[in-house]
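Moving on to chain A:
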Amino acid sequence: MTALLEVEDLRVAYGKIEAVKGISFSVEAGQVVTLIGTNGAGKTTTLRTLSGLLKPIGGRVTFDGKVLSRIPPHKIVSLGLAHSPEGRHIFPRLTIEQNLLLGAFLRRDSAGITRDVERAYELFPILGERRKQAAGTLSGGEQQMLAMGRALMSQPKLLMLDEPSMGLSPIMMQKIMSTIVELRSQGTTILLVEQNAQAALSLADHAHVMEIGTIKLSGTGQDLLHDEGVRKTYLGED
Partner candidate 1 sequence: MRHRSLLLLTTVLTTGALTLTACGSRSDDGKKSGDDGSSGTGSNITLTIGVDAPLTGQNSATGLGLQYGTQIAVDDANSKKLVPGVTFKVKALDDKALPATGQQNATALVQDSNVIATVGPLNSGVAESMQQVFATANMVEISPANTNPDLTQGKDWASGKKVRPFKTYFRTATTDANQGGFAADYAYNTLKKKNVFVVDDKQAYGAGLAAIFKGKFASLGGKIAGTDHVNTGDTDYSALVTKIKQSHADMLYYGGQYDESELITKQLKAGGVNIPLMGGDGMYSDTYIKTAGKAATGDLATSVGVPVSTLPAAQNFIKAYKAKGYPGDYGTYGGYSYDAATAIINAVKTVMDANGGKLPAMNDARAKLVDAVQKTDFDGIAGHVSFDQYGDTTNKQLTVYQVKNGAWTAVKSGVYSG
Partner candidate 2 sequence: MHTLPQQLANGLFLGSMYGLIAIGYTMVYGIVQLINFAHGEIFMTGAFGALTVWNCLPDGMNIWAALPLMLIGGAIVSVLIAVGAERFAYRPLRGAPRLAPLITAIGLSLALQQAIFVWYPGADNAKDFPQLGTHPYHLGSIAIQRNDIFLVAAAVVCMVGLAAFVRTSRTGRAMQATAQDPDTAQLMGIDTNRIIVIAFAIGGLFAAVAGVAFGLKYGQITYNMGFQAGLKAFTAAVLGGIGNIYGAMLGGLVLGIAEACATAYIANIPGMHQLGGQGWANVWAFVLLIVVLLVRPQGLLGERVADRA
């Protein structure tokens, strides 16, 4: 069986600067795969390329049997690839509910949408309490929940989360991470980009370490969690 997402020799450049220099990895359905690495390693660039916001200069991305390279972002969403971007990027002047509905922009089944909105509120009760409130008034952690909930609204086959824990308090981070665990247990396929390597590795099936545009190391989450080099560089132990 082929993987849900297959990335082969992907290369992305800003002008003449190559930010991603030929990486390959794959995500199987039902897995949680994580990309970890320092700032500037090319993780965000990779995700933005997968969702079509950036165009690669080389390589091949296959998602669910389709080659993504000539497909604009809004069509990629319709294939079942959802992207919760770095920095959350909720729509601040729309209400929480409107934000969630936008997540289901391409869906036409109103009954299903209503059901999924309710599911999002179940997952994140705080959102349900404030559903008519402008999203810009939420705290950082709540905005992250909204961003995740919104990404789930498209019923994705693969959910890409970019730095969901960035800038959050430890308690909020705990909450977000446990949500990811919950999603995994529901069978959602997740591609997770994180700087918090400890948390990411402990819940990932597979993990890849990125450094200046290349994948330095790959393995299962547990393997890497116990890898000497990874511990030194990314987990702050010496």
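Criterion: contacts are C-beta pairs under 8 Å (C-beta built on N, C-alpha and C of every residue); 3 or more make two chains touch, one makes a residue touch a chain; residues count from 1.
With respect to how the candidates were assembled, all candidates are chains of the complex that A comes from, given by their letters.
None of these values were measured; they are calculated from a predicted model.
Shown alone here is chain A; of the other chains of the complex, listed as 1 or 2, the one that touches it is 2.
Residues 51-53, 72-75, 77-78, 82-83, 85, 89-94, 98, 101-103, 105-106, 150-151, 154 of chain A are the ones touching candidate 2 in the complex.
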